[in-house]
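Yeah, one chain of the complex is gone here, protein chain that is, but the others are all in their spots.
Here is chain A:
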Amino acid sequence: MKLSRRQFIKRTAALTAASLVGIELPKSMKDAAQAADVDSWKPGVCRFCGVGCRVYLGLKGGKPVAIKGIPESATNKGYVCMKGMLFYKIIHHPERLKKPLYRERKDQPFREISWEEALDIAAKKFAEAVKNHGPNSVAYYGSGQALTEETYIFQKVMRAGLRTNNVEGNPRLCMASAVGGYLTSFGADEPIGSYADIEKAYCFFIIGSNMAECHPVLFRRVMNRKLSKPDEVKVINADPRVSPTSRIADLHLQFRPGTDLALLNAMAYVIVEEGLYDETFIKKYCKFKLGKPPKDVSFEEYKEFLKQYTPERAAEICGGNITPEKIRTAARWFAKSKATMSLWTMGINQRVRGVWANNLIHNLHLLTGQLCKPGADSFSLTGQPNACGGVREGGGLCHILPAHRPVKIDKLRHEVEDLWGVPRGRIPAKPGYHTIAMFRAVNEGKIKAMWINCTSPAQSLPNCDFYRKGLRRDDVFIVVTDIFPTKTTEVANLVLPTAFHFEKTGVYGCTERRSQLTVKVIDPPGEAKPEVWIVREWALRLAKELNDPVIKKCVEPFIGLEEGYELPKAIWEEYSQKLTKGRDNDLSAVTYEVLKQRPDGVQWPAPTKEHALKGGTYKKFVRGIDPLADKHAKGDDPYVFYGPAHKDHKLYIWLRPYKGAAEEPDAEYPFFLSTGRVIDHWHTSSMTGRIPELLRANPYAYVEINPKDARRLGINPNDMVEIETRRGKIVLPAKVYEGPIEGMVFIYWHDMHEERMANRVTKDAFDPGSKEPEFKICACRIRKVSGPKPLRPYVVGHKM
């Protein structure tokens, strides 16, 4: 900045006080006038986070001019955040990709080509790789923002067509540990309860989540609940960083990064020591488990294990403001409240022991029986709009086939092959590369052709410089499907322009098992196409190139269908009616017709049309609410935990020891480095950075530094600070703020500018169970390099 804020305010006020001179702001009423004069409102779902807000897109003369929330919505009650209210501005943005672009070598400029040529090239390159290097030399890397129909059709062609399980996506980076936690604790993926529990909860335990910024509309519901009964409803916020979420907290537990496992075990210790557990619930529904392969242990052994985590000992490990009394208070509130709801996201998932951290949150619910009753749930917040529906359920990760079927289980794999009508043995029995392994394979030249859809790994992978080396290789052919240029289109050979939200039809499945339909209402710009059309046409060419009728078979039911509605509808019908039938995420009665009749969508399981038309299942496993619980019931117990991963239908309380981060601070790199999002931007900011209001609200990444550390290092607000880790260096302006705990710095990761790109310094260590990287913690050193400097946002005008 040329001026300090102080100078700016001084000048501003002087001018104002003198004469109200200065520029007259345009005060353009154009937007407001258009919003007042909308021709028609078209319903759909927001394009951004995992909350699944229902919105109306306002059209005037066929052009999008406004967005408003839908008050009757079960998810957002009419509220939208700034991203939701403004994303209509992306639709006709001048930088939208409108023509296929190609270059043979990555040092060449792109040239526009026709779709015919583009699809021929994509088919030829993938076919060549398969012929010369085998099926595992090709890969698909997708997104929790792709529609379910898109993820499903991509993975079908990759697995049954090209015979590889190299199917991954960015949800590996954000919620794989939550999947691992749900499967190992409850035997079934995804939350038991729903958002509707928020209004019935009396204690919120928010850990590792800045939901005020990352799930703003859901936070608003939590906030409203708190404000409606300020004395009765307690909010505990556990986080190494004081964030805007902390503003509604009664108790903030600020612990040293990476000590969450000790804190959670200590809360369990208090619950057991003080007899706050629900003995009946434990006896009826739970088992205690230890190790891998897991073995049964007794409650007594668990109590013995917990003795390592007395509140006194945990307070020593956790540091920060943690005292034994705070741990006891948190445990008592959690256990004694009429209904406790835990909420967490990346702070728990993006840990080298993310699955264990998830298990330990579930443990607290299992010990206290804070589960299955109204307002009580262990509820993982999902980051992306369709990470649950499309990727977790649609088969978008290397080890899972559609409808929660592990690849390695022969029976389930053959079931999928039979449903698809392809020969048994067509889908390989071995899972493919998980995300980090996949990009390491790119680096090693093992992947020869890769399709990246609707995501930007060149910016979003941890330690991204290391992986960009591989992505830049000329012997790795890269196709990118997207709506805007990104850091990943910079390493592509072929860039295919895609339709945006409301320019195509499909389903998003949000955090609470809810599938909602958005129907196409406007045409995409230029020659941009829906992904489902692109995959179908590519697969037909692949079949010819490889002379393989099974590839054609994968898309045969969809040949000739109109791409805007009929094609995704047919794909959804195959997925929901054939693949999910009889599974725990049964969506077999949830047709497009039902979704149009049910504006709020349907929560699975919804095995019958009658149940689907009532909205599906608000709470899993509860008899009288969940039809599958009734189906699996053997006695009179009110709950039936029929999850596919626990054949004994029991819930597991795990003995998980405290484990710190993969890279802790030391004398050389003395600070913890953590990263996260800000409310105004979505992920890599390729979309939100192109909306002027959102860009201006947070034009670049800052590094947040605790005032005590800043003072010690002579760092003032807006000074330029170098952050150095074992991976590299970046330089960012400083925000001196009582946010991060002393000894920790926090960086926003949306900025695309090379100097400020957070993932150039993050670490790619990952959880051995979930394979999710530990974005949240690594070690760094910091130093002031200069005073404030004028900075330029990166994204505006970023062209191919």
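Observations
To be clear about the criterion, a residue touches a chain if its C-beta (ideal position, glycine included) is under 8 Å from a C-beta of that chain, and two chains touch if they have at least 3 such contacts; residues count from 1.
Following the convention adopted for this analysis, contacts and distances are computed from a predicted model.
The chain not displayed here is annotated in its UniProt record as "Periplasmic nitrite reductase, small cytochrome c subunit NapM", chosen from "Lipoate--protein ligase family protein", "Protein FixC", "Periplasmic nitrite reductase, small cytochrome c subunit NapM" or "ABC transporter ATP-binding protein".
Contact with the undisplayed chain is limited, among A:Leu147, A:Met223 or A:Met687, to A:Met223.
Per the touch definition above, the residue from A:Gly69, A:Gly369, A:Pro524 or A:Pro568 contacting the chain not shown is A:Gly69.
Interface note for the absent chain: among A:Arg696, A:Arg712, A:Arg726 or A:Arg783, the touching residue is A:Arg696. In the full complex, the hidden chain is touched by chain A at residues 1-3, 5, 8-18, 20-33, 35-36, 66-71, 78-82, 85, 212-213, 216, 219-220, 223-224, 227, 244, 247-248, 679-680, 692-693, 696-700, 790-791, 793.
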